[in-house]
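Excluded from the complex is one protein chain; the other protein chains are retained at their positions.
And now, subunit A:
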Amino acid sequence: MTETTAITEELLRVEGVTKRYGANTVLDDVSFTIGRNEVVGLLGDNGAGKSTLVKIMSGVVPMTQGAYFWEGTRYDGIDRQKTEELGVETIFQDSALVPQMSITRNIFMGREITNPLGLMKMREMDRITTEILDTVVTIEGIKSAKQLVGSLSGGQAQAVAIARAVHFKRSLLILDEPTSALAVRATEALLAYLRQLKGEGVSSVLVTHNLHHAYEVCDRHIVMNHGRKILDVRREETSVEELTAAVVEGAVGVERFRAGTF
């Protein structure tokens, strides 16, 4: 395993994270750091534990063992309320949308813009929704912010989930296969946006099965295999080929790649 050279400034660090579902160990002693202004790729085969790690980082699933540090401070019993406070925003693999509600209501769900009585400012929320969907997430075919999410295509729904995360992002944006349903142009726009965010001081974690995309936009790559971290390398120390070997064949694949026999 390659040791990563010093990261600029530490934002999120997890240490010794283990997650068990019953007797099934899904994550086994995983540690890593996400630096400030860093775009990190989280890679691995199906079932490697990426989404579980994403949920733990976002606070929606508790870890069985391990520690969570934010800017060097340890937080025990981290939950979604806490991560929201810290500024973590996540696009979950299943999008976490409510099909029966409008796009606007989905985007502002739980974080509505209201007057002091708690009544929602619908016009303002519709306006912001329209604005985000027009600027950051470029997707064809959405007619109105009032459309029900259930009436959208898979890619359009994914765009809504992205729009929500983009609007509320503060320090760390975690994206679990955000481009799986997007067409070429929307995918490129999103990846470009991650690089732009880096310039604005927002870190991101990108989970994807497209290693070329990952290699293109990420500063560092973490590869998971059967719940373990098998690789944690900076972009300039690796190649698409090495990442492919790691994802496909695990630790053995990395060794073989380095020995030149992959």
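In the analysis below, contacts are C-beta pairs under 8 Å (C-beta built on N, C-alpha and C of every residue); 3 or more make two chains touch, one makes a residue touch a chain; residues count from 1.
We adopt the following convention: contacts and distances are computed from a predicted model.
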Practice prompt. Could you tell me which of "Urease accessory protein UreF", "Autoinducer 2 import system permease protein LsrD", "Quinol oxidase subunit 4" or "Carbohydrate ABC transporter membrane protein 1 (CUT1 family)" is the UniProt name of the chain missing from the displayed complex?
Written response: "Autoinducer 2 import system permease protein LsrD"
Discussion item. Can you tell me which of A:43, A:78, A:97 or A:206 touches the chain that was removed from the display?
Written reply: A:97
Worksheet, complete the sentence: Absent-chain interface residues of subunit A come out as 58, 60, 80-81, 84, 90, 92, 94-102, 105, 108-112, 114, 117-120, 122, 126, 130-131, 133-136, 138, 140, 142-148, 150-151, 185, 188-189, 191-193, 195-196, 199, 210, 212-213, 215-217, 219, 235-236, 239-241
